[in-house]
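A selection of the complex's chains, in situ.
Going by the order they are written in, the chains are A and B; count residues from 1 in each one.
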Amino acid sequence: MTEMTTTTGKKTIIVFSGEMDKILAAFVIANGAAAMGDDVTMFFTFWGLNVLRKDASAHVHKTALERAFSWMMPRGTEHLRMSHFNFAGAGPHLLSHMMKAHHVDPISEMLATAREQGIQMIACTMSMDVMGIRREELIDGIDYAGVATYLGEADEANVNLFI
Amino acid sequence: MTEMTTTTGKKTIIVFSGEMDKILAAFVIANGAAAMGDDVTMFFTFWGLNVLRKDASAHVHKTALERAFSWMMPRGTEHLRMSHFNFAGAGPHLLSHMMKAHHVDPISEMLATAREQGIQMIACTMSMDVMGIRREELIDGIDYAGVATYLGEADEANVNLFI
């Protein structure tokens, strides 16, 4: 085995968690890599899908169970919880306050930046099914795919994170 | 530095978390990669070890402390909790229901598929020690090793995730 360094200029991040602090970490890494010229793919699955939900409720047919699930989960970047110190929503307000004080973009803007920078955003169709989330409920301009697509992207990348 | 893409056909996943939703993600990725022809190693450590526990209690000697620990932790794929919305066990039932409705295999079958596909499953011996878990308590046909083995596998892989 020879010592070597590979630079493929590509990164992938599986965004499984939906907590504000982890989403912040995911976007800081993704936007940082894109700013340095790397191709970046973010694969949103499970709780991470909540980041991509439209703020307004979409008129889609759901079973009672899916409606209950839908209602419990945060809708979009403005309603995320924290993994610690959530304090019924006071924690995220506090974090937002501290971010603003230190000129760190709010997550809604980080999402906008990610899109402007051409970061590929994929919503995991299997977890959409399992969680009862419809395409109409998610923001426009994203892709829909499953694990095979993720693996294809990851095979081409030199950094692959699960957040 | 030259731009290049490496494909080693190997993936490793450290399964640290024991929650049903994360275990589902781990097996979907692992089985997906194996189906595409990749070698896959899953390294189960800490809470992830619970996935490998036999459903029935094994007759092994344990200290009072180890027994308490053992009793609190889920035993096998049928008793996993969720990282969110667990609701004293209603959450996992709900998730199982939604998985079934969308023809997603239950985790017990994903585990069976993983084994059929030849995915290497390693139980981390250090965390077994620390958590008081004995080999007799884990399912047959798995390997036992420590961090050096994990690192050797990861060095040969092009995608390494910590879940």
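What we mean here is this: contacts are C-beta pairs under 8 Å (C-beta built on N, C-alpha and C of every residue); 3 or more make two chains touch, one makes a residue touch a chain.
Computed from a prediction, not measured in an experiment: that's the story for all the values here.
Visitor: In this structure file, how many copies does the full complex comprise, given 2 in place?
Guide: Every protein chain is the same sequence, and there are 3 of them overall.
The rule we apply is simple: only the chains that are shown with their structure count from here on.
Visitor: Where the centres are mean C-alpha positions, what is the separation of chain A from chain B, in Å?
Guide: Computed from C-alpha means, the inter-chain centre distance equals 24 Å.
Visitor: Show which residues of chain A lie in contact with chain B when the two form their complex.
Guide: Its residues touching chain B are 5-9, 14, 16, 18, 45-47, 65-66, 69, 72, 126, 129-132, 146-148, 150-151, 154-156, 158, 160-162.
Visitor: Please give the residue numbers of chain B that touch chain A in the complex, ascending.
Guide: It is residues 1-7, 11, 21-22, 25, 28-29, 32-33, 36, 38, 83-85, 94-95, 97-99, 102, 104, 158-163 of chain B that touch chain A.
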